[in-house]
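In this view, the complex is presented without one of its protein chains, the others remaining in place.
Moving on, here comes chain A:
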Amino acid sequence: MKFTDVFLQTSTKILVFIIMTFSIFILFAGHHNPGGGFIGGLITSSALVLLYITFDLQTVRDIIPVDFNQLAAGGVIVSVLTGTASFLFHVPFLTQTFTYVDLPLLGNTELASAVIFDLGVYMTVIGTTMTIITSISEDEK
């Protein structure tokens, strides 16, 4: 018997956008409020898990052609490069700084270098979690 999950598929198509937006908000709110790269990555991977549950492994792999191993490695590289970039300014490893910049659309915005480190943590968490889940789910019965 062929199941068609119309309710689940239609609600997933709306909910994935809301969860992704919430995860990006959590990622950038982590400097002054609760949140940060780790929990943002976990929420993004929960949105991806919802896609994997609703559709199947091959369909999601076709619409999101991301190798999650390479994403985890890229996150680690971004974090390490953020730490070593402080050597260019003759300060110790992993020194962070911030400044206020007038952006065209956002106005006077605080830009911190810790956000780039958080972005590396975010990519690493997504890559590790999705590698674990997809490699468990694609074994033979």
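Heads up, the rule we're going with is that a contact is a pair of C-beta atoms (placed from the backbone, for glycine too) under 8 Å apart; a residue touches a chain by one contact, two chains touch by 3 or more; residues count from 1.
FYI, contacts and distances are computed from a predicted model.
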Determine which name in "3-methyl-2-oxobutanoate dehydrogenase (2-methylpropanoyl-transferring)", "Hydrogenase", "Protocatechuate 3,4-dioxygenase subunit beta" or "Na(+)/H(+) antiporter subunit F1" the UniProt entry assigns to the undisplayed chain of the complex. "Na(+)/H(+) antiporter subunit F1"
So which of A:10, A:84, A:97 or A:137 would be touching the chain we can't see? A:137
Of A:34, A:65 or A:107, the residue touching the omitted chain is A:34
Specify the residue from the set A:49, A:76 or A:114 that touches the hidden chain. A:49
Residue ranges of chain A at the interface with the undisplayed chain: 3, 8, 15, 19, 22, 26, 29, 33-35, 39, 43, 46, 49-50, 52-59, 133, 137-138
